[in-house]
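Just one protein chain is left out here, and the rest sit where they should.
Chain lettering (A and B) follows the sequence in which the chains are written, and residue indices restart at 1 in each chain.
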Amino acid sequence: MKQVFSKPVSLKDVQTHFCPGCHHGSIHRLVAEAMDSFGIADKTIGCASVGCSVFLYGYFNIDVVESPHGRAPAVATGVKRARPDRIVFTYQGDGDLAAIGTSEIIHAANRGEKITVIFVNNTTYGMTGGQMAPTTMPGQKTSTSPNGRDVANDGKPFKMAELLSNLDGVAYSARVALNSPKNVLQAKKIIKNAFQYQVEGKGFAFIEALAACPTNWGMNPLAANQRVGSEMIPYFPLGVFKNNENL
Amino acid sequence: MPYIVIEEERCKGCGLCTIACPKKLVQLSSQPNALGYTLAVFSNPENCTGCCLCAEMCPDVAITVFKEDTQ
Partner (left out) sequence: MSALKRKFVKGNEAVAMAAIEAGVQCYFGYPITPQSDIPEYLSRELPKNGGTFIQVESEIGAINMVLGASACGVRAMTSSSGPGISLKQEGISYMAGSELPGVIVDIMRSGPGLGGIDASQADYHQATKGGGHGGYRIIVLAPNSAQEMYDLTMLAFDLSDQYRMPAMVLADSVLGQMKESIVTNPRPKVDLPAKDWAVRGTGGGQQHVVKSLYLGDGEMEKFHWKMHARYQELADKEARWEAFAADDAELIVTAFGCTSRIARTAVEMARAEGIKVGLMRPVTLFPFPKKAYADLSSHCKKWLTIELSTGQMVDDVRLAVARDAEVEFYGRPPGAGSLPTPEELFTQIKKFC
């Protein structure tokens, strides 16, 4: 008998604080699998952000720098420019990247910093209790949009993968989801590609991962998972929007 | 015969594995554990093909999969 599926080496063997059905755990695992596949964990420096993913250092066997809210792409720029031979990635949520951090992500992307950015879009602010996010969908009720997101008041949700793909400095931009085995396997390939860009020194790579937030959506894990497919994917289409190296 | 092991210390009873398995071999227990989670339980192992889809779906990396060594 052979073990054909196991925990990646660069992921710590600990129970996570993520809620049941939260896709952060899956995304963490795919990032760790990508690092293992290239054998790069021992030269990787992660830039943690603020949100449910703040405890990055508790889950990956890699060096980590904590960044202020939204600033991870700037911190990662500092790290990568100081240590160009290291692998540097950020891991950010929708408030972090698409609200307070819009300046930092756009400019790091525009400069073509040779880093990898993992952006988790669950259409809400998880850690702080389910407030509206820049990615909250029209009509979606949150603790700060109790009557549903009103486009006239708050605009429409951002589509970050498409927005960034328009910048010349971006070499790879894609959107994935974790709501079905097929999508998980596809996400695995795409996240690996995103790290391959950096391993080969080929430029800025951006992955937007659609995720469920059962607790703040007020749904059980299976219903929340269902929502990703039925409501989010039609609005935030999966796919690769930029792929300079045709990986 | 392939089989899976669900680590009870890691499983949070989210149920995502139950919709991943093409043979519906994983179900949630009706009894909550000490933390209040209704753990996933593997049954009818004779039908397991070792496809790993349950493990791929599990956000808590609670599932390991074993398959015959074909060499």
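Simple rule for what comes next: a contact is a pair of C-beta atoms (placed from the backbone, for glycine too) under 8 Å apart; a residue touches a chain by one contact, two chains touch by 3 or more.
The model shown is predicted, which means the values in this text are computed figures rather than measured ones.
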Touch partners of the unshown chain, restricted to the chains that are shown, please. A
Sole touch to the unshown chain from A:62, A:133 or A:207: residue A:62
Can you work out which residue in A:52, A:74 or A:178 touches the chain that's missing from view? A:74
Hey, which of A:31, A:45, A:184 or A:207 is the one touching the hidden chain? A:45
To test your reading of the contact rule: which positions on chain A touch the chain that is missing from view? 41-45, 47-48, 54, 57, 61-68, 71, 74-83, 86-87, 103-104, 106-107, 111
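The rule is simple: only the chains that are shown with their structure count from here on.
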Where chain A and chain B are represented by their mean Cα positions, the distance between them in whole Å: 26
Going by the contact rule set out above, which residues of chain A touch chain B in the complex? 1-7, 11, 15-16, 18-26, 29, 178, 180-181, 184-185, 188, 214, 220-222, 225
In the complex formed with chain A, which residues of chain B make contact? 2, 9-10, 12-16, 18-20, 37, 50, 52-53, 55-61, 63-69
